[in-house]
Every structure is written in C-alpha cells, then in structure tokens.
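The complex is shown incomplete by one protein chain, all other protein chains being positioned as in the whole.
What follows is chain A.
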Amino acid sequence: MMASTHVARRGHALARPSRRRPGEGLRALLWLSPWIAGVTVFFVYPLLSTVYFSFHRYDLFTLEFIGLDNYRYAFSDPRVLQSALNTLWLVVFMVPAQVVFALGVAQLLAKLKSGGGILRTIFYLPSLVPMVAGTVAFVYLLNPATGPVNQLLAWFGIAGPDWFGSAAWAKPTLTLLALWGAGNTIMIFLAALLDVPRHLYEAAAIDGAGAWRQFRSITLPTISPVLMFSAVTGVIYAVQYFTQAMIASRVASGATDSAGTTFTPGYPDGSLLTLPQHLFHTGFRDWSMGLACVHALLLFAVAMLFTLILLRQFGKAEVTS
C-alpha cells in the first residue's frame, strides 16, 4: 500500500504542468543562440539558398527564374549519371575496403608483443602526407611506362596495368591510395581494440571459443560504436570525394593549362569524375551555379540516404547484440 501511494504521488507530481519562471524561455534561447546562429548561418541559410538558386539561371552575377529547367537538364545529363555512379562505387567499395583494411591492421598491431611502436608509426605516417603530394607521388610511382612499380612487376615477368590511365583500373587504384592513407582509421580502431576488456577474451577462451568466435562475439559488439563512426564518416567522406580524384585525373592525363586548352575532369573516360567535381566544374568553370545547386542537392540527398541507412543498420545490430 505504501508503495502504491508513493507511485501515485510521483505520477501526480510528473503529470502536474511545470510552472516556468519568467524569462526562462528567453534565457534558454540565449544559451542556445550560438548553436542556433551557427546552424542558421552555416546550414539552413545555405540549404535554402541552394534550393532557391536551383530554380534559377545563375551565372554568379545575374539571376533569372527558369523553373525546373536545371532539374530537367541535370537528370538528362550523362555526366551527372556517370559522376553519381562513380561516387556510388567509392561508397560501396572504397569505404568497406578501408574499414576492413584498417580493422585488420589494427588487430595485428594490437596483438604485437614487440615492434608495435615502429609499425604504428609506419602505418600512421602516410596520413601526415598532404593529400595532393601523396596523390601526385602515386601517379608517378604507377606511371605505366616509367613508374617503378610496373618496372618492378616487369622484372618478375608481369605486365603491370595502366593504373590511373585505364578506366577499369582508375578507381581501384584510388582505393589503394585510400588504404595507404588509412592511418587515422587504423589508430582509432587500435584504441578501440585495446579498450576491449581482456577478461572477456579469457572467459571466452575458457569456454572454448576460438579466435573467430571471440572476434565475432566479443570484439565486434564492443567496438561497434567505433565501427559505426568510421563507416558513417567514411561514407560522408566518399560522397564528398574530390581532391585525390581531381589531382590523379589531372596529373595522369598530362593536361595542360595554356590558352585554348581545357582540362576535362574525370580522366580516363570520366572514370574519376565524382559528383563533387562535376558540381564544382559546373558552378565555377561553366558559370552554371543554378545547375550546380541541383547537383549539390542531389549530393546532399545521397549523403543523407547513406547515413540514415547506416545508422539504421547499426541501430539494429546494437539491439541484436
């Protein structure tokens, strides 16, 4: 009886409408105002502007309403489809490859008894190299005619591929570059792995669980928030992939920048043309900012879609585990 009375009292207390002190709402708004200002200025306003400009012919100086013309053009432009598919490829293949590779290396580093410090430095160092320099170095190393990699392969009687010069090889080669620079992800995974309580493994070993079972039933569930973080940030990064693809494409094509020449992004055969590159090129080199805004909205929708899918999947996995 005592307990039920107590519960009823608590329920009553919770149900009673709270009386706000005067000025409380304003104070809350003031405390939140830096965040509200940030989100408004850097997210809401640009987003609304992008939507607004997408219905206009906008050459950065003059604005003219043209209804859905930019949308009609964008959805019939083969370069949009090509760049969207290239971006999708990076999301589907490059991101998982990077996560799996980083997790594998981190596992090895976590198990090392000695020499771990040197190896950690070796794996982390590439991520300190500026991405432009790293990409240019990769293009030179993998030059099909003069690059040392193909010369080394030839020494073993293997005809090396045309790496960045072949439409079939260009994206996988970019993936190799991404793996080479996965130092940050490796370190994050290593920290997460070292944080998994040892006694769980010891208990599982006593119960007869093998290495694979321990990994599946202990390691993965424990580090799943870190995995989710890496996957989500990896997908967002892949959707916004720009610099490496642009530099690799430009250097491998041997394109020049003199009067009467232009560089067509995406060499070879548009295989390295990502959606952000196409957006940039359309807006700032073709002077079609209205059309570029359609590309930007498409990019935003794709990034949102993938992020939501990932969050949902990881949410389900967490509930199951």
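Quick notes on this one:
What we mean here is this: contacts are C-beta pairs under 8 Å (C-beta built on N, C-alpha and C of every residue); 3 or more make two chains touch, one makes a residue touch a chain; residues count from 1.
Throughout what follows, contacts and distances are computed from a predicted model.
For the chain of the complex excluded from view, the name given in UniProt is "Extracellular solute-binding protein" [choices: "Phosphoribosylformylglycinamidine synthase subunit PurS", "RNA polymerase sigma-70 factor (ECF subfamily)", "succinate dehydrogenase" or "Extracellular solute-binding protein"].
Listed residues A:Pro144, A:Pro172 or A:Pro221: the one in touch with the omitted chain is A:Pro144. Only one of A:Thr50, A:Asn70 or A:Ser249 touches the absent chain when the whole complex is considered: A:Asn70. Taking the complete complex into account, residues 22-23, 25-26, 29-30, 33, 57, 59-62, 64, 66, 69-70, 73, 143-146, 162, 165, 252-256, 258-262, 264, 268-270, 284-288, 291 of chain A touch the chain not shown.
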